[in-house]
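Here the complex is missing a single protein chain, while all its other protein chains stay put.
Our next item is chain A:
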Amino acid sequence: MEIFNHNSNFNFLGLRKFSIGLAVLLMIGAIALIMTRGFNYGQDFLGGVAVQVEYKTPADPGEVRAALENGHLENPLVQAVGGSREFTIRLQPKGDVAAAGNLSNDEAATKVANDIMAALKASRPDVTMKSKSFVGPQVGEELRSDGIVAVIFVIVGIMGYLWIRFEKRFAIAALATEIHDVLVTLGIFALTQREFDLTVLASVLAVVGYSINDKVVVFDRVRELFRSSRNATPEEVLNRSINSTLSRTIITSLFTGITMAALYFIGGPVVHGFAITMLIGILVGTLSSIFVASPILLWLGVSKQDLMPRSKEDPELERRP
């Protein structure tokens, strides 16, 4: 079975002004969204208030969550503690509490705890509060600096590898599309205001891995075709590379997408953010492998000479005409 016409010869490079223009617009839009709306950071980043409650008769987490949402408390984290009567509820101080701004942690905890209890009592009066505390963010300065170091390490590592195995223009093109993919993925998060937590951060970084993998496959074909073709123009070579890897690019993203969709639909709320981010990232990464990476290569001016295997020639020979 073959879905894609193997003789396809779509002129992707002919669209380059349009596709790059769109990519740049998307990036600018993403930056604007991130600057103006920001992210809806989760408790991993911001901390929150933890309240432990006890019911007289068994209840289930779904019921508790519903009661909180009826009380207009957003994104509560409800967990059963050691049985079916005790629950821990974690919530981020928002709205009225955040507006007050300069409340101390204790005051904020009390206020949020009162809101929680009011919401719970409204649906089941047999609930009592056992304890409350303010929980600090899990992502400290440390993770932030570690994260920056890790990202720089990854960028330098990948660029170095591509530089050695391919050529510096490939490294630059990969980096540029990488930045595009991450920005657009983050932009969608800023747009939809989905909660941004640690698993989402992990998957944004995994998107980098997926997308670089995807680009390298196309680049690999570009190198191969440049070396084997005698007098094709760079544009022709790039077009042929995209076309001949097109079916693998799409099949792989479909297969990976299938697993992530499975994770999204039945993996439960803990991995929701992860799966949806991966799905967005796979889509963005696949499109940029097809439409964005190669035009950048063309603009950077890749040529056949740059890609020929460097044989150790006698320097004397080279100097001769």
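Keep in mind that, in the parts below, a contact is a pair of C-beta atoms (placed from the backbone, for glycine too) under 8 Å apart; a residue touches a chain by one contact, two chains touch by 3 or more; residues count from 1.
Here is the rule we use: contacts and distances are computed from a predicted model.
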Item checked: "4Fe-4S ferredoxin", "Protein translocase subunit SecD", "AsnC family transcriptional regulator" or "3-methyl-2-oxobutanoate dehydrogenase (2-methylpropanoyl-transferring)" - which is the UniProt name of the missing chain -> "Protein translocase subunit SecD"
Checklist line | Hidden-chain contact residue, picked from the options A:L13, A:L26 or A:V216 | finding: A:V216
Note to self: So one chain is hidden, and I want to know which residue out of A:V24, A:A150 or A:M308 touches that hidden chain in the complete assembly.
What the structure shows: A:A150
Check: Where does chain A touch the missing chain, residue by residue?
Finding: 1-3, 6, 47, 50, 52, 61, 79-84, 88, 90, 128-131, 133, 135-143, 146-147, 149-151, 153-154, 157-158, 161-162, 165, 198-199, 201-203, 205-206, 208-210, 212-214, 216-217, 219-221, 224, 244-245, 247-248, 251-252, 254-260, 262-263, 266-268, 270-271, 274-275, 278
